[in-house]
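Removed from the display is one protein chain of the complex; every other protein chain stays in position.
Chain nomenclature is as follows: A, B, C and D, assigned in order of appearance, with residue numbering initiated at 1 for each chain independently.
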Amino acid sequence: MGSTIIFYLLATLTLISAVLAVSSRQIFRAAIYLLFSLIGVAGIYFWLQYDFIAAVQIIIYVGGITVLIIFSIFLTQQAGELLPIQKMGRQVFSAAAVFCSFALVMLQVYKHHFTATAEQAAAPSITNIGNQMLSVEEGGYALPFEVVSMLLLAALVGCIVIAIAPPGLPGGEEKGKSITM
Amino acid sequence: MKEILLQSQLLQVLPFGKNLALAAALIPLLPLAGFLLLGLFGRKYFKNTSGIIGTLLLLVSTLLALYIAYGYFFQYGNVNGVYQKLVPLKLTWLEFSKGLSIDIGILLDPISAMMLVVVTFISLMVHIYSLAYMKGEERFSTYYAFLGLFTFSMLGLVVASNIFQMYIFWELVGVSSFLLIGYYYDKPSAVAACKKAFIVTRFADLGFLIGILILSFYSGTLDFNTLIATLTSPESNELKSILSASFLGISALTWGLILVFIGGAGKSAMFPLHIWLPDAMEGPTPVSTLIHAATMVVAGVFLVARLFPVFALSAPAALNVVGYVGAVSALFAAVIACTQTDIKRVLAYSTMSQIGYMMFALGVSKYGGEDGLGYTASMFHLFTHAMFKALLFLGAGSVIHFIHSNEMKDMGGLRKYLPITHITFLIACLAIAGVPPFAGFFSKEEILLAAYQHNQTIYWVALITSGLTAFYMFRLYFNIFWSREHHPHGEHHGEGGFAMMMPLVLLAVGAAVSGFVPFGNFVSSDGSKLESPFHLQFSIAPVAIGLVGIFTAMWLYKKQNNRPDKIAASLSGLYKAAYHKFYIDELYLFITKKILFNLIGRPAAWFDKNVVDGLVNATGDGTAVFSEKIKGFQSGKLQQYAIYFLAAVVGLAVVFIYLWK
Amino acid sequence: MNLLSLILVPLVTAIAVLLMRNKTQVRWTAFTGAAIQLALAVGLLCAYRTARLNGATEQMLFEQQYKWFPGWNISFHLGVDGISIAMILLTSFVVIAGILVSWNIEKMTKEFYFLLVLLSLGAYGFFISLDLFVLFFFLEVAVIPKYLLIGIWGSGKKEYAANKLALLLMFGSALVLVGMLGIYFGNGVKTFDLMTLSKIHIPAEVQKICFPLLFVGFGIFTALFPFHTWVPDGHSSAPTAGSMFLAGISMKLGGYGCLRVATWLMPEGAKEYANIIIVLAAIAILYGAFATMMQKDFKYINAYSSVSHCGFVLLGIGMLTKTAMVGAVMQMVSHGLMTALFFAVIGMIYERTHTRQVDEMGGLLKITPFISTVLFIVGLCSLGLPGLSGFVAEMTIFVGSWQNANAFHRIATIVACMSIVVTAVYILRAIGKVAMGPLKTGYENIKDAAWNERLAAIILIAGILAIGLAPFWLNDLVSPGAEIIMQKISTAK
Amino acid sequence: MNEFLTLMKSELVISIIIFLLLFIKIGKGMSNSSLLILVQGLLLANFIIDFFAVEEGVLFGGLYKTNLLIAYQKSLLNLAVFLISLLFADWFKTTNHLAEFFILMLSALLGMFFLISSGNLLMFYLSLELATIPVAAMANFDLQKRESSEAAVKMILTSAFSSGILLFGISLVYGATGTISFDLMPSLINTSPLQVMAFIFLFAAFAFKLSIVPFHLWTADVYQGAPMPTAAFLSVVSKAAFAFVFITALYKVFQPLHAVWYNLIMLLSILTMIVGNLFALRQQNIKRFLAFSSIAQVGFILVGISSNSSAGTASVVYFVLIYIFSNLAAFGVASVIASQANKELISDYKGLYQTNPFISWMMALALFSLAGIPPTAGFFGKLFLITAGVEQANYLFVLVVALNLVVSLYYYLKIVRAIFMDKNEQPIEKLVLSFSVKLGLIICAAGIVLTGLFSWIYDYINSLS
Partner (left out) sequence: MITPGLYHLLFLSISLFFIGVYGFFTRRNLVTMLMSIELILNSVNLNFIAFNKYLWPNRLDGLFFTIFIIAIAAAEAAVAIAIIINLYRTHNSIDVEDAEQLKY
């Protein structure tokens, strides 16, 4: 019963923060609401006893991405300025589209009879995860790991080139300085 | 080449006399050679000698024609008293299907032998005459080349052994006529005239062509001999089927023959397809002599004569049409001829009228024996007419050569200046008026007799026409040679020398004596001998009426007076109508210009430009407009793209989950 | 006789043209190539006749088959019968004349000749291929050269015309493509090979769909009403040689395709739709003739008259009798030569008078006797004068058409016959205005044809006369092919 | 270990080149032109090496698969990248970030290799991202240009959105089947509504990458704004890779849903062709024009894909090969003009032939090939796509496809017309072509002409598939 209440609390937190995150007119607050929503999701992972994922969620999302977003807000936004409001038509239309899609998806999900496996459950323990992550055998995830690392490398290179302002643009470096890594 | 042709069985030569085949083939081929030689190289190499070359070649042709005709009529043509239809040479030119092929061949029978002589002789006369008449012309060699082409085509036409061959040469004759009428191509009137001649005859040829298609389809052949044989033997299946097939209640045979006759009527300038003939006088006068008096215009008569057995035996209705059209044309043209002032036009209408005579002579004739008198008469008249009409035209040529005008009002009193012309012209006039003993008398007599025996209506028309003929011919004669006195101005250059006079004299002899030829011995509807009877009492009426015409003309025109004007005024309506050729030209002009051009041509062009093209352009424009209309989807708005994305996903999901399983 | 040489010679010529350094070399290279090709075509004719005389009985001679995309059952299959040889001869005549007539092109000479040769390559390939795919390939090869020829060297509304032509022809080939695929999948064997296809029976329901697709598709190339609208604009905007190739060769691709592909392979379809074809053809013939009568631009006159004349081709095919079919082929050859010559003459006149309006010309016979004489000859050929090729072809079609003994065919035939009068009207009108009449001022100093123009005209006239004076050889050449097609039709339900 | 070396050879070589470039960049650095030559050499070597010791096999317990066809497909992509390095030399020489550009491009290429070889949905997703995110960064490489950043933003955000949709679909598939392995999925997938829906979510992501209408909206904007080589990379390499994997996914993994996807593809292929054509008709900017033209081309690829047979695979691969040559030649010419004359409008091309005949012919050849006009290879490519696709279709479908060919001809001719026919007072001046551009164009031209005529190329592909 207690866990049930916790679930509902977490769910409510997540959803309400999410709604606020996409509707607040103050961008900084929106970022904070996003943070709460992400924490709510992490809580749900905990609740589901997927501790590792919950930790990853907090470290990467809360600690990484949100901070990144907040930084970018600082870089690009004059503080205190309210976000512009979207045209009413667009809002209504989007809401309608979203609602219809939501209805369709929910309908299909609820109508669908999910089957569950009868096999023995594998524990989402750190050991298991670690072993599988680096295994090249059946069920191992070494290759995806490599791919992601390449992706991160590429993203890094891309970010550096793009985010370091070229000369001649606002915020750019002094003329003549070449950009190296 | 010849070997190959023989091998492939395309070429057939009668076992009977290779020489004959060669000679017969050479008759048309020599003028053709002249055409090619002069046409290709004349301007460069034979600038002055082309006339001589052409004339010499034709002389050879003429001699060969005489040789052939002599041989045919007196040696091998007549077997057991019946003249045979010989085909000494035949080349399969184009085979459509088994049995149905265009053959280029030579058919010798009495009429083609006769025509060979007439055509080559008249052509030779014209060639000689032109040596002087056309001297100094810029395109002298071209002229002779065209003459050669025409002679070739005409000869090919008369010896045709195959109805399609006839059509081929028929067209070639038409085009040579076109070229010769348009000889003075920088004169707009000549250009108009040659176009008119070609188009009108072409229109008529359409009938000929469809007629050929009908006849050939049912008879299964294009060969004249076979065609006539199948369509005249009452028990043949072909005849039965062509008689049973009908359209608008008229049998296919009758249709076919009438259509063929339309072709003939066009070429022979029968009413109402005659409108090109007077205009064709724009050509040089010798050309008019050759083409529009003596040879080409009788092609229609020849065509009907060629198919006469079929007309007479199997489709009398079609023959009736021929008769009435001929009669109407004869009278109609004679009336107009009385009012014209251009001497060549008078002669042209006279030609039309005389050809009408020949036509109705065929029309009233029956096949075989005594009843076939009309056929013989028609051919006889064709023969004599060629002589005296050629003479008339050449005489008129001399006059025009002298006067440099075609108009009667510029002439008068020329008998002193042109004595030979005067005499020969008079002979010709007497001949055409039917005054004995000149040639026209005999042939006309036979025609009138035939008409009298078989169709009284036509007979009376013919009689009236006969009187009118005498009248307008002598009107012409008196206006040229008598009437007012001539006051020549400028230099004086005689009658044009030997080259021009010799043909006149030769033709005058012909016009004078050719009537004495016992024509029925040679030419008759069934090939056997026909004794042409001579009824003295019968010929009183025509001769009398002819004399009345002559004296009326004399009274009116021998001396300058105002009587003609008075009469013209009193008959003003009729006179005006006749003077304007009964407005037939205007009617045609209305039909072509107003109806064809405005009601068909213009809408067709409009339709093409606006509807057909318009549709294509509209497709293009419509696509462009549509493309412009939907450009809003690519709005550049990121979020809109995302919305479309989601909408598409959900939409497709709905479609494939619920609608399109 | 190796048929590949018919493709290789133009190919080599095209490449050689590209490699030449100056314009003179380019011209002579192209001319040499065309001359060799002409010799080859004549040699092919001789070889074919010899083979036949020696008793060769196969339908197609000199067959060659190479592997080409075996995965799709495609093969580079070549072979000729009399009909193809007739078309090849036509092509070689027109090509050499076209090259000669273009001797004075100064603008981008190399490209011009390259495209001309490429166009001829397409045509040759088309006529000798016995595989639908290869046929289609060559059909489309010829499209773009036409577009560029008109667009770059043309005159008047050239871009519009070039576009229209390219798009309509592509539309045609799109239909052909669909029909072709329909046959491919409908025949049960999945083959494009014409010889194989001719031996098996394509199901009737497939024929009912594919025949109109193929016939209309090819028909567009040969100015099938109402898809003829590219013809007037395209022809009149093209440069002289372009018009010659277009009307002389390109339009024949369509006719040949209608006959060889649509009618031969799908006799039941042909029977089903013959009446519609006849109606359309008859309309095209008469309507084209009347539309011509209203034209003032010399090139438009000939272009519209091409619509009318090509109507005869379709009429001949639609009549479904052997004679009419032979006539249709003859008309293709004849019209090809004649219209090429006509355009050549128009081009010569245009180069001298710088106008194409017939009203602005006059009396040219006086100063340019050669050109005017050629104009007369070609005009007379156009209106069907015996002794010239047009007559032979048209008469064969008429006689063949008349063999259908019912009112419908009769009326169509008569309608077609009527056009010969209208043709006479517009041809004489044009000739009368251009060559005859008093000489218009301003033209006193123009010169008669140069050697290249004379040679071109003489070559084409020789072709016209060869058919007009001695049609039997062409008849012999074409008849067996038509006979085979007819056999298939007569055995079809 | 030996197994890894041979089977993953392509990926390893690319990785090595990436790291090499990274070291060069971190180290002393090189001048642009020498670096470019080095890269071209490396890519050529890569292209050649890839032909040797090709083997089939499976690694990482089924996560990585390769076979002859896949190897061939990778070679095609290698070829395309090599050609890009040749053709866009003008642009490469002016950029400040040449090494980075190639690092990103090769990373994306690596992603595509993994994509083609991927054996489960996770690998598929990851390599898809690897193939996308660097390209988004590449789109921004004209750093000073407004259009470039706009293009990059549009690209990264829309592709993130589409990834979201994709992931959502994947999660539903996972939930319904309990597996993400391509080998196991076919037996577990059925046509229950949820799975159909999940499939359509997945499909949308493919459609997004392949620019299938109506998921194509980003394409033109990105192509127009991005630097030329990026646009070329997107339109050729990226499309090719996704087309290959699309085929694998449809033919192998989602075979149980054939009835659904066949109709879906038929519908969308017509829509794609029509919309692509209609938009291409009215474009003024050459890059945007090429974007819509490539959308229309994708419509044709879909026709081939719809065949659900090995012939379909073969014809798609074959078409892609031809498409690489044709489209890259077109982009290459456009790039030369854009870099040297700074002109991107079609109207600027008027009179080009007068001053630059060589590139004019190249452009014409490329456009004719794109339009499917013989004797260029495009004719064969398109024809085989259609032939493969229509086997089970109805005449109407084929007719619509064929008519679209006509419409597409119209706009390709528009450019030809501008180049060859239209008059221009001030045509683009005579341009200097560097050796590499010339070489690239000549390779493309040879490919355009010969790929079609040499039928063994197709036969070889056919034997692989």
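Quick notes on this structure:
Quick note on the criterion: a contact is a pair of C-beta atoms (placed from the backbone, for glycine too) under 8 Å apart; a residue touches a chain by one contact, two chains touch by 3 or more.
Being a predicted model, the structure only gives us computed values, none of them experimental.
Remark: the absent chain touches shown chains A, B, D in the intact complex. Touch with the chain omitted from the figure is made, among D:Ile24, D:Leu44 or D:Leu167, by D:Leu167. Residues 1, 4-5, 7-8, 11, 14-15, 18-19, 21-23, 27, 30-31, 34, 37-38, 41, 44-45, 48, 50, 52-53, 56-57, 60-61, 64-65, 68-69, 71-73, 75-77, 83-84, 86, 90-91, 94-95, 97-99, 101-102, 105-106, 109-110, 114-117, 119-122, 124, 128-129, 132-133, 139, 141, 144, 148, 151-152, 155-156, 158-159, 162-163, 165, 169-172 of chain A touch the missing chain (whole complex, contact as defined above). Residues of chain B that touch the chain left out of view are 631, 634-639, 642-643, 646. Residues of chain D that touch the chain left out of the display are 121-122, 125-126, 129, 133, 136-137, 140, 143-154, 156-157, 160-161, 163-164, 167-168, 170-172, 174-175, 178-180, 220-221, 224-225, 282, 288.
The working rule: only the chains that are shown with their structure count from here on.
Across the two interfaces under comparison, A-B and A-D, the one joined by more C-beta contacts turns out to be A-D.
Separating the CA-averaged centres of chain A and chain C is a span of 69 Å.
Note on chain placement: the centre of chain A and the centre of chain D lie 30 Å apart, centres being C-alpha means. Note: centroid distance chain B to chain C, computed from Cα atoms, is 36 Å. For chain D, residues touching at least two other chains, in rising order: 193, 197, 410.
Shown for chain A are the residues that touch two or more other chains, namely 104, 108. Interface residues of chain B facing chain C in the complex, by the touch rule stated above, are 8, 10, 43, 92-97, 100, 102, 164, 167-169, 171-172, 175, 178-179, 182, 185-188, 191-192, 194-195, 198-199, 202-203, 206, 209-210, 213-214, 216-217, 596-597, 600-602, 604-605, 607-608, 612-613, 615-616, 620. Taken together, the chain D residues at the contact with chain A in this complex read 15, 18, 22, 25-26, 29, 59-64, 96-97, 100, 103-104, 107-108, 110-111, 114, 122-123, 126-127, 129-130, 133-134, 136-138, 140-141, 143-144, 152, 172, 175-176, 178, 192-194, 197. Residues of chain C that touch chain B in their complex: 164, 167-168, 226, 228-229, 232-233, 287, 290-291, 293-295, 304, 322-323, 326, 363, 365-366, 369, 376, 380, 383-387, 391-392, 395-396, 398-400, 402-403, 405, 413-414, 417-418, 420-421, 424-425, 428-429, 432, 435-439, 470-472, 475-476.
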